[in-house]
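Here the complex is missing one protein chain, while the rest keep their positions.
So that you can tell them apart, the chains are marked A and B in the order they are listed, and the count of residues begins at 1 in each.
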Amino acid sequence: MSANFPHLIDLDNYPVESWNNIVNLAIDIKRHQHIYVGACSGKIMATLFFEPSTRTQMSFQSAMLRLGGGIIGFDNPATSSVAKGESIKDTTKIASSYSDIVVMRHFIEGSVKAAALTADCPVVNAGDGGHLHPTQTLTDLLTLKAEKGTLSGLTVGFCGDLKNGRTVHSLLKALSRYDNNKFVFISTDELKVPDYIKDIVTSSGKSFTEVNSLEDAIPSLDVLYMTRIQRERFGSAEEYEKQKNVFCLDSKKMELARKDMIVLHPLPRVDEIALSVDDDPRALYFKQANYGMYVRMSLILSVINRDIRSQPLLTGKELPDVKCRNPKCITALEPSLPHSFRNCNGVLECEFCDERITDRQCTLY
Amino acid sequence: MSANFPHLIDLDNYPVESWNNIVNLAIDIKRHQHIYVGACSGKIMATLFFEPSTRTQMSFQSAMLRLGGGIIGFDNPATSSVAKGESIKDTTKIASSYSDIVVMRHFIEGSVKAAALTADCPVVNAGDGGHLHPTQTLTDLLTLKAEKGTLSGLTVGFCGDLKNGRTVHSLLKALSRYDNNKFVFISTDELKVPDYIKDIVTSSGKSFTEVNSLEDAIPSLDVLYMTRIQRERFGSAEEYEKQKNVFCLDSKKMELARKDMIVLHPLPRVDEIALSVDDDPRALYFKQANYGMYVRMSLILSVINRDIRSQPLLTGKELPDVKCRNPKCITALEPSLPHSFRNCNGVLECEFCDERITDRQCTLY
Partner (left out) sequence: MSANFPHLIDLDNYPVESWNNIVNLAIDIKRHQHIYVGACSGKIMATLFFEPSTRTQMSFQSAMLRLGGGIIGFDNPATSSVAKGESIKDTTKIASSYSDIVVMRHFIEGSVKAAALTADCPVVNAGDGGHLHPTQTLTDLLTLKAEKGTLSGLTVGFCGDLKNGRTVHSLLKALSRYDNNKFVFISTDELKVPDYIKDIVTSSGKSFTEVNSLEDAIPSLDVLYMTRIQRERFGSAEEYEKQKNVFCLDSKKMELARKDMIVLHPLPRVDEIALSVDDDPRALYFKQANYGMYVRMSLILSVINRDIRSQPLLTGKELPDVKCRNPKCITALEPSLPHSFRNCNGVLECEFCDERITDRQCTLY
């Protein structure tokens, strides 16, 4: 099946050149904002937030307004037609017929791709469960490019919950596509980067080290990417209390860092960065959030102007007898969707949620 | 009492010529959209959704944005001033003083007319309980006119819950005003079209037949109008399981239909149309939803430009001693409203909710 519109579901559907174009256009928009006023005049964006996310939604909305476009949508699942039992497909289909671009967030993995299959305009993934959040990754790339001047040759530390963090995994995969980057993974043993992500890093020819101490790691870093560790991830409350300081950034640890190291965080932040760090000029997480608006302006403009080319949404094979085993996958919820799988080194991979069926060889095609 | 503004509460308040003007303008807007960009520039629409309805609200909002206007409003009763005990009148009065047009949806019958009585700008009914939803009817008329080329001489089948469906009743009343239409009612015995609607059809000189099988009826139809049957409407779960397939449209039944029959549905759809029908070119329910945006553009423009003339809201007589017996009527909730009744062939009819007081002769005037 082939998409008629330049949907953005997964960054991996596009070549790195497209990422660079979006990042570079964002830099130009930030510099010469007045040129882009009215660039989307008369266009409408629908923000369909089946799961609320104030910051992401406000970021997209301000981006569209700054380009002169209008906004419709909802952020409150309880007040949407979904409450009446309507399928994601129907809701999105109709909203897309009112709009020039749909921005969708949903708690079900693969749901945004499923919606894009029948949409009447381009669809942008603003987060589908714990799966993908490509505009966060674009935000991170823009921040690095604008603040470090390059996306190559960087030593980037990731600190916190590296096991469950979709943001971390996406950025790691993205930075692995650029030259000479090195990674330092700073976490507890329980919250390490999963093997399949390490495989991607390694097979791209990049190296990483794993450490247990932020204090030890920080002096070597160009970039420190902090993430939340949710209390629930620890074995016990005592474990949490014991370990949390090891992975929290404070002014004392900042003293050990380079003068030109920058601190990023996808936000919201809770306890993992002390408030005193906010005043440090190297603390760029709020600026990073602001870059998010510019990268979304760039993306919206590129999509509406068709500057990025439409890519097929499903490239694998339909295997009606095979079922994805991920209970959070959209295919578990909407049975009429094609059971479409990629052949990934002999292992079947669901084309909606990217779950691998590891106990079954891909002998089917 | 006479309205100062061209409110749209009930299509019946306007002559058929006005309906045709709105439909024809909508066709022109769809064809020459660029001409209408900015036609409502500087104007503000308030969407007051005391009861949430994502699709209707998004349809109105995209309509206003495409005309260049702005939008305020709410869709979440819990967050509105109503939660503080404010009357509908006060909330609407104030919102109308900020706006050029108010679009209101409420779960109480007659509430939109009540609000219009004291509003400071035109008020459009976007659904008042199970009572009226005139812009859905205009959407249906536009779809028929645009797709069949005419509103006359059509054989229209209505399938599903024909007893409780306000959409069906309104469209039936509307199509009875055009020449040579014929109707086929397809439902269970329990969910038949009520007698007072049949009376309207018959007295307009139109004919109808009643059948129990969609399969039998479908070959003769120009238009098939599907509606939801809510599970709760059936006597039992077994009854539901037994009957539901009879009234569900699938690809097999579509094979029996004419090549130029079209399928409509007010949406949301749940089980009553199989997903496989979506790919049939005769399945027009998504296109119908899209026509809804154009008919609302036409309506908003006509109201703001005063192209439709203001009509009196209450034309009957105030009878302080008579009370409407409909517990869902706005007059039961807001006692200061006039007890205003129409004389309908000797029977009193509440001017807010259209309930008839059948046990009392209209000897009062």
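As a working rule, a residue touches a chain if its C-beta (ideal position, glycine included) is under 8 Å from a C-beta of that chain, and two chains touch if they have at least 3 such contacts.
Just so we're clear, the structure is a prediction, and the values are computed from it rather than from any experiment.
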Residue of B:Ser18, B:Thr54, B:Ser99 or B:Thr227 in touch with the missing chain, whole complex considered: B:Ser99
Among A:Asn13, A:Gln61 or A:Ser340, residue touching the chain not depicted: A:Gln61
Listed residues A:Val16, A:Val37 or A:Cys344, member touching the removed chain: A:Val37
For chain A, the residues touching the chain missing from this view: 37, 52-55, 58-59, 61-62, 65-66, 75-76, 267-270, 275-276, 278, 286-287, 289-290, 293
Absent-chain interface as seen on chain B, which is shown: 42, 44, 46, 70-74, 76, 78-86, 89-91, 93-95, 97-99, 118, 120, 336
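In the analysis below, only the chains that are shown with their structure count from here on.
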Cα-centroid distance, chain A relative to chain B, in whole angstrom: 42
